[in-house]
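Note that one protein chain of the assembly has been removed; the remaining protein chains are unaltered in position.
As written, the chains take the letters A and B, and residue 1 is the first residue of each chain.
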Amino acid sequence: MKPDLRNNRDFIAGLLFAVIGALAVALAHDYPMGTTMRMGPGYFPTALGAILFLFGLYVLARGIRSAERVKGTWGARALALTALSILLFGFLLDRAGMVPAIVVTTLVAAAAGREFRLKEVLLLAVVLSVFSAAVFSYGLKLPYPLVGGY
Amino acid sequence: MRPPFICRVLALMLSACAASSALAQAPYPAKPIRFIVGFPPGGTNDIVARVLAPKVSEYLGQQLVVENRGGANTAIASEMFVRTPPDGYTIMLNAPGYATNPSLLKLNFDSIRDFAFITLAAESQNLLVVHPSFPPRSVKELIAFSKKHPGDINYGSSGIGTTVHLSAELFQYMTGTKWVHVAYKGGGPGLVALLSGEVSLYFGNVPTVIRQARAGKLRAIATTGAKRTPAAPDIPTVAEAGVPGYEVSTFYGVSAPAKTPRPIVDRLHAEFVRALNAPDIRERLQGLGADPVGNTPEQYTAFMQNEIAKWAKVIKAAGIKGE
Partner (left out) sequence: MELFTNLAYGFGVAFSLQNLAYCFAGVALGTLIGVLPGVGPLVTIAMLFPITFHLPAVPAIIMLAGIFYGAQYGGSTTSILVNLPGETASAVTCIDGYQMARQGRAGPALATAALASFFAGCVGTLLIALAGPTIGEWALKFGAAEYSSLMLMALVASAVMTQGDAVKGLAMVVLGLIIGVIGIDVNSGMARYSFGVPELIDGIGFTVVAVGLFAVAEIVANLESREPREVYTGKVTGLMPTARDLRDAAWPAARGTVVGAGFGVLPGTGPALSSFATYMLEKKLARDPSRFGRGAIEGVAAPEAANNAAAQTAFIPMLTLGIPASATMALMLGALTLQGIAAGPQVMVDKPDLFWGLIASMWIGNFLLVVLNLPLVGLWVKLLTVPYRWLFPSIIVFCCIGNYSVNNNPFDVYLCAAIGVLGYLLVKLECEPAPLLLGYVLGPLLEENLRRALLLSRGDPTVFLTRPISLAFMIATVLIFIIMVVPTVRAPRRPA
């Protein structure tokens, strides 16, 4: 039976570690290494990257042998929408103000959930906006524009 | 069912737009002004801004709101700052990082042309202190001792590129001495290292180290400014004590984005100078080790050009590389 690598837990984990480790070493090749007793800025990152790479290979090989599957499913939709909601917040706060950012983020984040009831979500957005405005802007006097960008 | 809510949101946004265009017609300042500080809260730079802000707010009749945008020794804040509209509603507190960044980092803005300099609000100096077990007691003795032990003496700093570090680099550059630099993350750890004797020398900022010096835990040698500091009039400057022409000062200056209308610059200048002359502000700034200045925009601009050029030379000679 051909091992299903796409869902092989340790294979992917090992691959992730190995790739990051290799990247760490590659990106650090320009940094001066120095000697063990007089380490340069490149010593530590290179050593760490190499260690991670080796760990990665070990976990990867072990994964192929044990073929443990990833439990559950990959929640791609939930992940994408959650990440998007956070990104949108960062994008909108400076440009459109805190309140629009909160509203949009709440809407998109709620869409990542299993049920989406528009009325409830809008109400939640309003509640969060009012609460945040009260606590952060009026209470703590953080200088964030409520509506409209800087 | 849903329309009422959406209508409310739209109405809110429309009225905000209307309000802001109405504000543009009102006399300056018609709304709060953002006072950008290029460091996270807690540094002396930040504290100076928070000391000045309430007073200037009082004179302007509008709130000056301190906004911290830390990162890359003011470079991130500056990058954002030069893109704000030059309407007088955003100003920034400049710090020495400003003068050293052009030589250390690749910047997306011009450190002189993208700014309309308002005034040099205050200056402070560093104080060269040494651990009590370290033999030299004066600048001349220090130079002689250093020449006898090249590469043997450890000096501390609060980070590469800080005035603490660069004061020492300038000293070595001008006197031909060679010390070993041990960098720390910030003033606290650096001071601890000096107190414990881990390093022998430190160019610390005046208020922090003067207390320890007066208590006998450290020995003060000289100050780095052009003139003696009022906080310690009994301590000579490095220039007086053996290195003529030596000067390092930490400056706190105020600027606006370039193309800010001249009347607004003048108004801000007038109010800042007025605040700097207020006795309670003077007292607070001096408590922080900062001597109020308050010069003209032209003088400040010239000063900045000078600083950038001076530090470019020192940084190059010391071989300090940034990004």
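In this text, contacts are C-beta pairs under 8 Å (C-beta built on N, C-alpha and C of every residue); 3 or more make two chains touch, one makes a residue touch a chain.
Quick caveat, the model's predicted, so the values are computed rather than measured.
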Where the complex has a chain not shown, which of A:Ile20, A:Val126 or A:Leu146 is the residue touching it?
-> A:Ile20
Thinking of the whole complex, not just what is shown, which of B:Ile160, B:Ala226, B:Ala258 or B:Val273 touches the missing chain?
-> B:Ile160
Based on the whole complex, identify which of B:Gly43, B:Pro86, B:Pro236 or B:Pro261 touches the chain you can't see.
-> B:Gly43
Filtering B:Gly71, B:Pro86, B:Pro236 or B:Pro261 for touch with the omitted chain leaves B:Gly71
Can you list where chain B touches the absent chain?
-> 40-44, 46-47, 50-51, 53-54, 66-72, 75-76, 79, 104-106, 154, 159-161, 180, 182-189, 191-193, 195-196, 198, 207-208, 211-212, 215, 217, 284, 287-288, 320-323
Would you write out the residues of chain A that touch the absent chain, in ascending order?
-> 9-10, 12-13, 16-17, 20-21, 24, 27-28, 31-32, 35, 37-41, 44-45, 48-49, 51-52, 55-56, 58-59, 62, 70-75, 78-79, 82-87, 89-91, 93-94, 98, 101-102, 105-106, 109-110, 112-115, 120-121, 124, 128, 132, 135-136, 140-144
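Assume only the chains that are shown with their structure count from here on.
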Rounded Å distance, chain A centre to chain B centre (Cα mean) | 35
Mind listing the chain B positions that touch chain A in their complex?
-> 2, 5, 9, 12-13, 16-17, 20, 32, 34, 65-67, 84, 90
So, in the complex, the side of chain A touching chain B is made of residues 103, 118-119, 122, 126, 141, 143, 147-148, 150
